[in-house]
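What follows is chain A.
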Amino acid sequence: MRLAFDEKGADYLLATREEHGNVAPVLLRKGEDPGAIRVDVPYQMAMILTKVNKHVKDGKIAVVARKCDERAIAELVKRDLLDPNRLALIGLACTAEQVRECRCTDPCPSTVDIGECAEPSTEDAPVAGVLGMSLDDRFDFWIDQFRKCNKCFGCTLNCPVCFCDECLLEDKTFTPEKGIPPGLAFHLIRTIHMADKCVECGECERSCPADIPLLSLRKMVNRDMKELFGYVSGDPERRSPLLTTLDGDPMEDDMHAC
Partner candidate 1 sequence: MDKKRVVVVGGGIAGIQASLDLADRGYKVHVVEKSPSIGGHMAQLDKTFPTNDCSMCILSPKMISCADHENIILHTYSELDGVDGAFPVFKVRIREKARFIDTSRCTACGDCITKCPVKVPSEFEEGLSNRKAIYIPFPQAVPRKVTIDKDHCRMMTQEKCGVCKKVCQAGAIDYDQEDTIVDIEASTIIVANGFDLMDASSMSQYGLGVCKDVITSLQLERILSASGPTNGHLQRPSDGKEPRNLGFVQCVGSRDSNTHGYCSSVCCMYATKESILAREHAPDVDIAIFYMDMRATGKGFQEFVSRARDTYGVRYVRSRPASIQAANGDSGVLMRYETRGLAGEAKVEEFDLLVLCPALIPSKDNGPLSEMLHVDLDGDGFFRTPNLAHPVDTTGRGVLVCGFASGPIDIPDSVSQASAAAARAAELIEGGGRP
Partner candidate 2 sequence: MSEFNPNILAFCCNWCSYAGADLAGVNRLQMPPNVNVVRVMCSASVKPEYVFKALSQGIDGVLVLGCHIGDCHYLTGNHRTAKRIPLAARILEKVGIDPKRVRLDWVSAAEGEKFQHVVTEFVEDIRKLGPNPMREVRF
């Protein structure tokens, strides 16, 4: 509390606390009773922020953010969807156990305010497993996985960097297959949409009721992005290479009133 309001000079604090046995995000005004703040349950603060932003039009918001939140926020800032000047990050280091679960290679926030940085994980058994398969086996593997999909959109709804209000995967233009499961294109399109912004928070995989190893897919494609264009999502400096010229020049980008 003191950290948020005194040191970071914020007017609000966005954190998670326990209520009736559940951990949920909460927005606290300055001076409000914090209650039982808990930081042990990962929550997609970036996503919450975009929602909060719709109502809280001014004032500075302090956010309890893990490294992946920090990178997700960077992606949203690049797209003018968040105003960096209205944000103060309270760096939260993930526990070793959490890092292992996400096979996280970059767990340490730029400033650590809470907890201690764990070692980045070095091996990634699931990804290695998929990449070890022959093309045909890999195909069968993913088809079996995607067959389990029941098109609940959990992966998109809980994704911190999915910012469309209306997802094109909901209409039939690109995914004409009727009903459930939605077919291959659904997952391929979602994958390429994530390619230049996925911060590997693992929320999609956690949210998936069918246990489709989505995080592995994301991680593999992020490796491709790095190989092809030397690009890493969450980098606050660089624009997506998919939008820029070969020399990486973006076009002018500024806001106008109509």
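The candidates came about this way: all candidates are chains of the complex that A comes from, given by their letters.
Convention: a contact is a pair of C-beta atoms (placed from the backbone, for glycine too) under 8 Å apart; a residue touches a chain by one contact, two chains touch by 3 or more; residues count from 1.
Nothing here was measured: the structure is a model prediction, and the numbers come from that model.
Comparing candidates 1 or 2 against chain A, the one that touches it in this complex is 2.
Within the complex, the chain A residues that touch candidate 2 are 130, 133, 135-143, 146-147, 168, 173-177, 181-185, 187-189, 191-192, 195, 217, 220-221, 224-225, 228-229, 241-246.
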